[in-house]
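In this view, the complex is presented without one of its protein chains, the others remaining in place.
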Amino acid sequence: MRSIDHLFENSSRALARHTSRRSLLATLGRILTGAALIPLLPVDRSSRAAAAEPGGTLPEAASVKGTKAAADDPLSCEYWKYCAVDGFLCSCCGGSSNACPPGTAPSPITWIGTCHNPTDDRDYIVSYNDCCGKASCGNCECNRNEREKPMYRPSRNNDMNWCMANADSNYHCSVSVILGVAEK
Amino acid sequence: MRSIDHLFENSSRALARHTSRRSLLATLGRILTGAALIPLLPVDRSSRAAAAEPGGTLPEAASVKGTKAAADDPLSCEYWKYCAVDGFLCSCCGGSSNACPPGTAPSPITWIGTCHNPTDDRDYIVSYNDCCGKASCGNCECNRNEREKPMYRPSRNNDMNWCMANADSNYHCSVSVILGVAEK
Amino acid sequence: MNIFLMRAALLSLAASAPLLAAPPLPAEHLTVTTLPPNNPHRIYVLDDAFTNEIDARVHLFDGDTYRRLGQIDAGFNPGFNLSPDGKTTVVGTTYYSRGSRGTRTDVVEFTDNTTLSITHEIVLPPKRAMTLPTYFNVAYSADSHFLYVSYVTPAASFGVLDPAKNTVLEEIDTAGCVLVIPSGPNRVSSLCESGRLLTVTLDAEGHEASRALSDAFFDPDRDPVFVQGVPMTDGFAFVSFLGEVHEVDFSGAQPAFHQPWSLVSATEKGHWRPGGTQIGAIHRKSGKLFVPMHRGGEGSHKEGGTEIWVFDMKTRQRTARWPVKPHKLAPVLAVQVSQDEAPILFAATAHSDVAVFDARTGQLRHVEKQLGQTPWVLLNP
Partner (left out) sequence: MNIFLMRAALLSLAASAPLLAAPPLPAEHLTVTTLPPNNPHRIYVLDDAFTNEIDARVHLFDGDTYRRLGQIDAGFNPGFNLSPDGKTTVVGTTYYSRGSRGTRTDVVEFTDNTTLSITHEIVLPPKRAMTLPTYFNVAYSADSHFLYVSYVTPAASFGVLDPAKNTVLEEIDTAGCVLVIPSGPNRVSSLCESGRLLTVTLDAEGHEASRALSDAFFDPDRDPVFVQGVPMTDGFAFVSFLGEVHEVDFSGAQPAFHQPWSLVSATEKGHWRPGGTQIGAIHRKSGKLFVPMHRGGEGSHKEGGTEIWVFDMKTRQRTARWPVKPHKLAPVLAVQVSQDEAPILFAATAHSDVAVFDARTGQLRHVEKQLGQTPWVLLNP
């Protein structure tokens, strides 16, 4: 990611003032696709107080926290694919681990992470997308931060509202989509 | 109240369509003042799930629930003046039992109730007003309904948002203001 | 999506050989869910979000799978309803230009219950009744040609809207009577302070053709009825604070009143009372009525039920009492029952949970924890 970060840091200046947001995204998307096959930029939302939330507790899932079953349960924050989700799980909001709930729109910008699947012992590259355009789902708050980085490294940050570039930029929930197996 | 209710029911029709809301209020205010010295119409808000609310629990008041002290404590829902408050207590929101919190506006329309003060064993007529123009205070939710009546008797109803006629009609909290001793 | 797939494919090719024999998980598509048509066990739960009341919403929940199906945002202090065909959720609500303040916009919004997208809206005059949601804040005519919206400023009136043409057709003053109880293709009744019903009949353009005031059917001083009418086959049942059931037949040109009957015995009267935010539900085919009941006195009419009482509407007898405390449930504020042959009873509690019971036996099947902050009203197709 070094070269991309550097590119971003040094090239966006001229673009920012003179280019529309959408066209900037398209431009950066092309740059990144060409450079490293990595989708542009993070997803997600910050959140902290799962235990304190009105809707912060997980629903009655088949799995028990801390077990192998939880790591296999898309309704559990411990599901292996969610290793850096910080927000509400779309699977508890009418969507699934890789589908936005009805009436929401996926964020066109996204970031990728790497999560380990204990079942096949492989690392997968996943894309975290936000689903946007409805108010906070409020259910299954999940805050995991493996390899998550602060906001000055946006391609690895989940504190930002990655619905920011959507026509309706309100955050509803988050998904995690398998892109492929990570290089070892 | 019988005569006033009847008046309201039968006289408001012509007024409603041809009169602005403010002038209607002023007109009805005059009618009621002349008829029975009773301020026009209810306050307040509906609310139910005090125990479940994030902010629904009372703050650390000096008083203990169910005690005489609670009936004397303006931070307690059991305070004698609050006998038909359904909403958040302004005393827990930066106001007092008879003062709106900073930056809010009292509702110009109000309703009255009768509450018994155990200290002097008198019944007092109180005016319930809403404080308006900020989002729900969320603290000290209180739902008491002595002599409260459904919405078809608006002068006795606390389910309606009595900020409805304010320039900023959002509900923040509720007060209870002593008007005087009730006739026996 | 294609670019994602391409990337995924390339990444997979580039990956080192897997250690295990099993092939790696395939790349996934990111999609947006749509819903199947309504089924009888789907429920629409209005969360007024009382501590964050500008952010009310309707949650869709499935009583068979216990899954949340989606969310319809509902603004500030909303009313809502389903269209007669169940395909549309209509929300009457208010927005402010600066969240909790600023320019007020009253609006009704129409949501497609398959996509959960808002298909259109109609802006209202800023008169929408801001009060507890019931069946009667926003209501369709039986043929869906009109939509009625209750106004209180505090002067009472209602709006007649054309949901197909997206227009407000008329405002009809109701002489202090409140709410919109729809019947037939063109009648709207409202509850009056005197215990009467005002019924306005509309012409084809939605203008007032005639109006009539009924006799008083209850005593608002001694024993007022809840405004939360319970749908029956041919009208609504209005339950009083003391537990009298006033069945009102709205199938004719004017409402007709049945002889009231009581939920409580002479010794229970005044001690056991109905209470909550939605105080009854009727399984129409079997004629079963479900009411949350509590022990309490004057002023306790908003307390939830510690028991759900079941009545046979034909015999007017109580057939069951289902205490909720053994299930560790808080008092029940709202009940709804599905209308199918294997009916489910939904019960929202004062702790914001929604319990799912077998409506025939009272057996608890599931407790959905924290279905919003303040789930106050439950509607179903």
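First chain written, first letter: the chains are A, B and C, and each begins at residue 1.
Quick note on the criterion: a residue touches a chain if its C-beta (ideal position, glycine included) is under 8 Å from a C-beta of that chain, and two chains touch if they have at least 3 such contacts.
Model, not experiment: these values are computed from the prediction.
Displayed chains that the missing chain touches over the full complex: A, B, C (touch as defined at the top).
Listed residues A:P101, A:G133 or A:G180: the one in touch with the omitted chain is A:G133.
Residues of chain B in touch with the missing chain: 29, 33, 37-39, 54-57, 59-60, 92-96, 98-106, 117, 120-122, 124-125, 127, 129, 131, 134-139, 172, 175, 177-184. For chain A, the residues touching the chain absent from view are 5-6, 8-10, 12-17, 21, 24-25, 40-41, 45-56, 83-84, 86, 109, 133-136, 138, 141, 143-154, 159-161, 163-165, 168-171. On the side of chain C, the interface with the absent chain consists of residues 49, 51-55, 73, 75-76, 93, 95, 97-102, 105, 107, 109, 118, 121, 373, using the contact rule stated above.
We take it that only the chains that are shown with their structure count from here on.
The centroid of the Cα atoms in chain B and the matching centroid in chain C are 26 Å apart. In chain C, the residues that reach two or more other chains under the touch definition are 352, 373. The multi-chain contact residues of chain B, meaning those touching 2 or more other chains, are 52, 54.
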